[in-house]
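Omission of a single protein chain aside, the complex is shown with its protein chains in their original locations.
Letters A and B mark the chains as written, and numbering starts fresh at 1 in each.
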Amino acid sequence: MELIQFYIVAAITISSAVSVIMQGRVMYSILSLIVTLLSVAWIYAILNASFLAVVQVILYAGAIVVLFVFAVMMLRYEEIEPQRMRTGLIGCLGLLVALFFIFELILSSATGPFVEEATLSADFGSIKSVGAILYTQYLVPLELASILLLVAVVGAALFSKRG
Amino acid sequence: MFIDVAITLLKIAFVFGLVLNIAGILGWAERKQSAVMQDRIGANRADILGLRLFGLFHPIADIVKVITKEDWIPPGGDKFLHTLAPFLALFTALAVFAVIPFGDTLHIAGRDIPLVIADLNVGILFVIAFGSLGIYSVVLAGWSSDNKYSLLGSMRAAAQVISYELALALSVVGVIMAYGSVELDDIARAQGQYVLGIIPYWGVIAQPLGFLIFFAAAMAETKRTPFDLPECESEIIGYFTEYSGFKFLAFWMGEFIEVIAVAGVVTTLYFGGWQVPFIDSQGFFVPGLFTIPLPHLLVVVIQVTAFILKVCFFCWFMLLVRWTLPRFRYDQLMGFGWKFLLPLAFLNVILSGVIFMSFEG
Partner (left out) sequence: MVTTSHYLILGSALFGIGVLGFLMKRNVIVLLMCVELMINGAGVSFVALCRQTGSLEGQVFVLFAMVIAAVEIAVGLSLILLIFRNRATLDVDKLEVLKW
């Protein structure tokens, strides 16, 4: 049962991720990206990370990708130049490097030495448990992250004002 | 296994049947409401064999009209996305109902059936997540229409929805603080307590300011007057100008379903969900005095009915607001969201934190 679910979600994830880079039009790339992000959220949900799954939907699919859509809508980009893949020597080199990456990663993750699988408590990955660790052990990084977000917001606003 | 699936399917059929029917009737109620408030008679012409019934057949007439209309896709537009957008609007609005509990746990034939379609442990965050996904229908509709004004309209709508989402999510934090859970089921159950023994501890008692912020922000999310700049049926060109026929109906239904969803969430978070004051699983009681035992099934039926009535009340209340208030100007709309509601929501979070801490300590 879990295996079937895994293969379904893996197929959706991989095919939509491939579609992100194969699509000719940017808007369709963005839509494929949304599908990828939603299926990754599904994977998180399978992996007992329910909080992360919802944050993935809210933050990634609901906020970050909207920015992409906004950018494409503002630029009306597709009218100006079609989107192309690299070809020739550089393209072959890129393909080679990427394939090397994939091969190496898959090889190491298929064999790698693992610790024994831990037994999980019932609320593993729930909002309460993640929140507890986030606001105690990782409080300083959290505050830093919020400052980073503030800086980014100010920076983005500044850029768009100048232009 | 088989029975579980059957029960879930039954619950889905019940909830979606209810929601879609209320959405249909809301179309009629809106016309009647506007007519009453503008001193007109309103929809009353549709009849079947001379039977008019206050115009209740108008939704049927609407649907027949809309389905038989030509479905027009702009030649320069994107056919696939143009078709996808309205169904996305319907889907994201409907998905919210999966987590809204419409009754207490039903004990029947040795089974415990929680009266909610999917009892997820992320609860209210699921609602917010699908609320934020709803933006894509707006954006795609405007983009795929190949119309500058539709594009501008969809940008306006998207900016509005994103802006008010912040205040919406922040106002929910107060409720989470008050009941110590994000699960809507727990929140509804916790509202069965009583303050000072007699006042039901509903969200609106614990979070009066939070309720106002949430309701205002949620009204803006549904894109209805006074926040209906994205649509502005009569004046500005909105994002679904290039839609006709059944797809237009899908947007229209999506809007009404969003209204019902907001009413459902408001009821669950701030007005006790399925709780009826002074009725619990034991039966009807007067605090400290006596209890009249009621059969379990009757209690559940009362609670589900109470939930539906509360939802209908809030749907009606939103119609009332719609036909009472004039529309915001766009800068006022943005200013209201960012400069008023958002700081107020922050204040509400801080205030509730201080108050709950001091009560506990």
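By our rule, contacts are C-beta pairs under 8 Å (C-beta built on N, C-alpha and C of every residue); 3 or more make two chains touch, one makes a residue touch a chain.
Being a predicted model, the structure only gives us computed values, none of them experimental.
Within the full complex, the chain left out of the display is in contact with A. Of the residues in subunit A, those that touch the hidden partner chain are 2-3, 6, 10, 13-14, 17-18, 20-21, 26, 29-30, 33, 36-37, 40, 43-44, 47-49, 51-52, 55-56, 59-60, 63-64, 67-68, 70-72, 74-75, 77, 80-81, 83-86, 91, 93-95, 97-99, 101-102, 105-106, 109-110, 112, 114-115, 117-120, 124-125, 129-130, 133-134, 138, 141, 145, 148-149, 151-153, 155-156, 159-160, 162-163.
To be clear about the criterion, only the chains that are shown with their structure count from here on.
Separating the centre of subunit A from that of subunit B, both taken as means of CA atoms, is a distance of 30 Å. Across the interface of their complex, subunit B is touched by residues 27, 31, 34, 50-51, 53-55, 57-58, 61-63, 66, 69-70, 72-73, 123, 126-127 of subunit A. The part of subunit B that touches subunit A in the complex is made up of residues 78, 81, 120-122, 125-126, 128-130, 132-133, 135-136, 139, 142-143, 151, 154-155, 158, 162, 182.
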